[in-house]
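The following block contains the structure, expressed as structure tokens.
Coming up: subunit A.
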Amino acid sequence: MESLSNRKKVVSNKKMSFVESLYLPAIVGGMWITIKHMFKKHNTLKYPEQQRVFAPVYRGMHVLKRDEQGRENCTACGLCAVACPAEAITMVAAERQKGEENLYREEKYAESYEINMLRCIFCGLCEEACPKEAIFLTDRIVPTNFDRDEFVYGKDRLVEQLDNRIDITVRQNTGKRGEK
Partner candidate 1 sequence: MSSLEIIATVLGGLTIGSALMVVLSPHPVRSVLYLILTFFLISGNYILMNAQFIAVVNIIVYAGAIMVLFLFVLMLLNLSKDNEPKSSIKMKIAATFAGGALLTVLIAALKDSVILPKTEMLENQQGMVENLGQLLFTKYVLPFEMSSILFIAAMVGAVLLAKREKQIIE
Partner candidate 2 sequence: MILASIFESGVSIQFYIVLSTILFAIGVLGVLIRKNAIIVLMCVEIMLNAVNLLMVAFSTYFGNGDAQVFVFFIMVVAAAEATIGLSILVLLYRNNRSVDIGLFNKLKG
Partner candidate 3 sequence: MSNSTITNEFALARLSAKFGDKIISSETPFDLLTIEVPSADAHEIIQWLKEDEVLKVSYLTNLGGVHYPTDKDREFAVVYHIHSLVNNFRIRVKAFIPLGNPAIATITDIFVGANWMERETFDFYGIIFTGHPNLKRILNEEDMDYHPMRKEYQLEDDTRQDKDNRFFGR
């Protein structure tokens, strides 16, 4: 068949030279390559003992951010649930009562907020959809578990703890996101 692209090049050479047909040279060559690796340092991450640093933009377990004053950012607008292709997010909105200003930033807040981690595909669309910078994916991984019900993460496990803040500034700044 004539060339369609004018860039055709046959790359597969099936003719064996005499030396190649003797088996042994290639075998010895291959064994030489493998034995060289024997004296190289291994490349294994001994996982439970050693941990790899993930990329700052890694899409791992979610966090519901609080602002500097420790108030929850989420306003329960439901955009994340709509944006979720796996339909893994459910929430119940509630009105902020008087005296709760130190807890919730907006007038509305999520009374309950659940992510089904077994459904979640960690695509990051909820993070993008959130207009309030409330939900972020982090570089932590979701632990495994024995029980399917355990994977429905409520606010107790999603909202960041005040004494254990999760820094996502690197994530926000990597790739200069938002600079237009």
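Here is the rule we go by: a residue touches a chain if its C-beta (ideal position, glycine included) is under 8 Å from a C-beta of that chain, and two chains touch if they have at least 3 such contacts; residues count from 1.
The candidates were selected such that all candidates are chains of the complex that A comes from, given by their letters.
From a predicted model like this one, the values you see are computed outputs, not experimental measurements.
Checking the candidates 1, 2 or 3 against subunit A in this complex, the single touching one is 3. On the subunit A side of its complex with candidate 3, the touching residues are 2, 4, 78, 81-82, 87, 89-92, 116, 118-119, 152.
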